[in-house]
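Here's a structure for you.
Here the complex is missing one protein chain, while the rest keep their positions.
So that you can tell them apart, the chains are marked A and B in the order they are listed, and the count of residues begins at 1 in each.
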Amino acid sequence: MEWEVVIGLEIHAQLATKSKIFSGASTAYGADANTQACAVDLGLPGVLPVFNEDALRMAVKFGLAIDAEIGLKSVFDRKNYFYPDSPKGYQTTQLHHPIVGMGHIEIELDNGETKRINVTRAHLEEDAGKSVHEGFDGMSGIDLNRAGTPLIEIVSEPEMRTAKEAAAYFKKMHSIVTYLGICDGDLSQGSMRCDCNVSLRPKGQEEFGTRTEIKNVNSFRNVERAINAEIERQMDILEDGGKILQETRLYDADKNETRAMRSKEVENDYRYFPCPDLLPVIIDQDYVDAVAATLPELPNAKRTRFESEHGLSATDAGVLAANRELADFFETAAKAASDYKLAANWVQGDVSAALNRLEISIGELSITAEQLGRILQLIKDSTLNNGGAKEVFNALIDGKGDDVDGLVDSLGLKQVSDTGTIEEIVAKVLADNPKLVEGYLATPVEKRGKAMGPFIGLTRKAAAGVNPQVVMEVLKKKLEELG
Amino acid sequence: MALEQDQVRKIASLARLQLDENQIADYQTNLSNILDLVDQLSAVDTSGIEPMAHPLDAVQRLRADVVTEENQREHFQKIAPAVDQGHYLVPRVVE
Partner (left out) sequence: MHNKTIAEISRDLASGEYSSTELTTDLLNRVKQLDGDINSFITVTDEQALAQAKAADERRAAGNADAWTGVPIAHKDIFCTNGVLTTCGSKMLSNFEAPYDATVVSKFNDAGAVSLGKLNMDEFAMGSSNESSFFGPVANPWDKERVPGGSSGGSAAAVAARLVPGATATDTGGSIRQPAALCGVTGLKPTYGRISRWGMIAYASSLDQAGTITRTAEDAALMMNVMAGFDPKDSTSVDREVPDYTSSLDNSIEGMTIGLPKEYFRDDLSADMQQQVRNAIAEYEKMGAKVKEISLPNTHLAIPAYYVIAPSECSANLSRMDGVRFGYRCEDPKDVEDLYCRSRGEGFGNEVKRRIMIGSYALSAGFYDAYYKKAQQVRRLIRNDFTNAFNDVDVIMGPVTPTPAFKRGEKTSDPVEMYLEDIFTIALNLAGLPGMSVPCGQVNNLPVGLQLIGNFFDEGRLLNAAHKFQQATDWHLKTPADI
């Protein structure tokens, strides 16, 4: 039978506030266990929540970025369940009146087309703490530093049909929230996590099949792999005439398979009701408009502009626009050099390579966009050749200086373009290598282009920083003169 | 509305309350009586009435995004039943 895959994602993105959603404790990552869990986060008796205004602003910003309805009245509910990392025995979330209603984004497919994926809703809620299972002598240790970190949970419609689409959707959401500056997007620290709902149905059938939910997948690659593993598992069962159990599963990246969570979910009756410690959150259109005025240019708009204004290819524009920092770096460098294509090549080439090698983000790179722009300028006015440019670039990356022109001088990279000087060097090279010249002259005229190679090498060896263009011209002329 | 004993057990489990088996019958009677009392509500016509969650029709106030809390782990963990290396201890959690 032919099966159709149906995928919906629930993405949890931690909002980049300084303090927690309902308390004044810090949200900084990596602190010692429970040193950032205040009385409110610990759920001590008698404590009360007060809502963080930046969490609200960021959620509204997100809603506007995905063209969604904004909930002018949103209400916090309590979702009741017992778990050690949930200190109050309930999670404060938004069920019936989320801050962000129906919206949508576009993802790019392999064939170059785009596909619209609708977003059902996005609501504000508090993150849970963490359970640590190793190092406590058979017990589990509970760290509530993360408890109360603001999250938006972004719920998609079940409109993705392949694991690749799901990964593209996750990537696009990542790109949007980091563009907006509302989430640091650090997947390794759990700043964004994804629950994948996967089901299969016979092609042509309208009714959905039974779905499973893969919890807490935290990389683009694993979203794709986990979903594919789950599709395969479900297909095997269905092909054998079996039934899919609606359940929560975990993805094991080492084995590339999903497994049912062992914690038995006793009756999943969350007993939602409006949180009586918090009042309805009311905003007006003026508030929404003011937030809208702070929206940056978003990835899709930027990509289109890079193509139309700067003449980049769709691929180059897509890569550069996907990351706001990279895009800003590119644009600044390109503007300084007045050459967008050259800058695009450098940013996707040497700059990206350096980032990968050093495993850092562009903000941590020791070369600035202005410095790169200056290097590109020097390439364009022939002060630097390509090799020299790379040397300066690497010197900056290695922190050996911060003045581009100074480095060009101190490293002696200034390109020699003066024809007279080059003629003298070439003449000496030819005089020193009579056998090569003989060989060259014996070469048939139509193959002489290639045979010129050794002379170029020797000339550049004799004097670094000679302009290869000029060397070529001089050599050609001199050799022609010889016969 | 009368509850069955199994319903009593189920609610107790939902609320994570261990009840002595010999108390179940008492709870069954008492809870059923309370639900009878409460069931008077069902006779009221409330169509079109907005539910009222708070006595005052007030609006949530917002807090500035400022870190105001300092580390008080030692202070808070003095009253904890079991801690180790700054963590609260519970029997091993299986995921």
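The working rule: contacts are C-beta pairs under 8 Å (C-beta built on N, C-alpha and C of every residue); 3 or more make two chains touch, one makes a residue touch a chain.
Only a predicted model underlies this, so the values are computations on that prediction, with no experimental measurement involved.
Student: Counting the whole assembly, list the visible chains that the omitted chain makes contact with.
Tutor: Touch partners of the hidden chain, whole complex considered, are A, B.
Student: Check each of A:Gly135, A:Pro202, A:Gly242 or A:Pro276 against the chain that is not shown and name the one that touches it.
Tutor: Of the listed residues, the one touching the omitted chain is A:Pro276.
Student: So which of A:His12, A:Lys88 or A:Lys302 would be touching the chain we can't see?
Tutor: Touches the omitted chain: A:Lys88.
Student: For subunit B, which residues reach the chain that was dropped from this view?
Tutor: 3, 7-8, 11-19, 23, 27, 30-31, 33-42, 44, 46, 49-56, 58, 60-61, 63, 72, 75-76, 78-82, 88, 90-93
Student: Tell me which stretches of subunit A touch the chain missing from the display.
Tutor: Listed in rising order, the touching residues are 39, 42-51, 78, 80, 82, 84, 87-90, 140, 142, 266, 269, 271-273, 276-279.
The rule we apply is simple: only the chains that are shown with their structure count from here on.
Student: When the C-alpha atoms of subunit A and subunit B are each averaged to a single point, how far apart are the two points in Å?
Tutor: 41
Student: Which residues of subunit B touch subunit A in their complex?
Tutor: 10, 13-14, 16, 53-54, 58-69, 71-73, 76-77, 82, 84-95
Student: In the complex of these two chains, what residues of subunit A are touching subunit B?
Tutor: That would be residues 17-19, 23-26, 32-39, 42, 44, 50-56, 82, 84, 131-133, 135-144, 250, 261-263, 266-267, 269, 271, 274, 276, 278-282 of subunit A.
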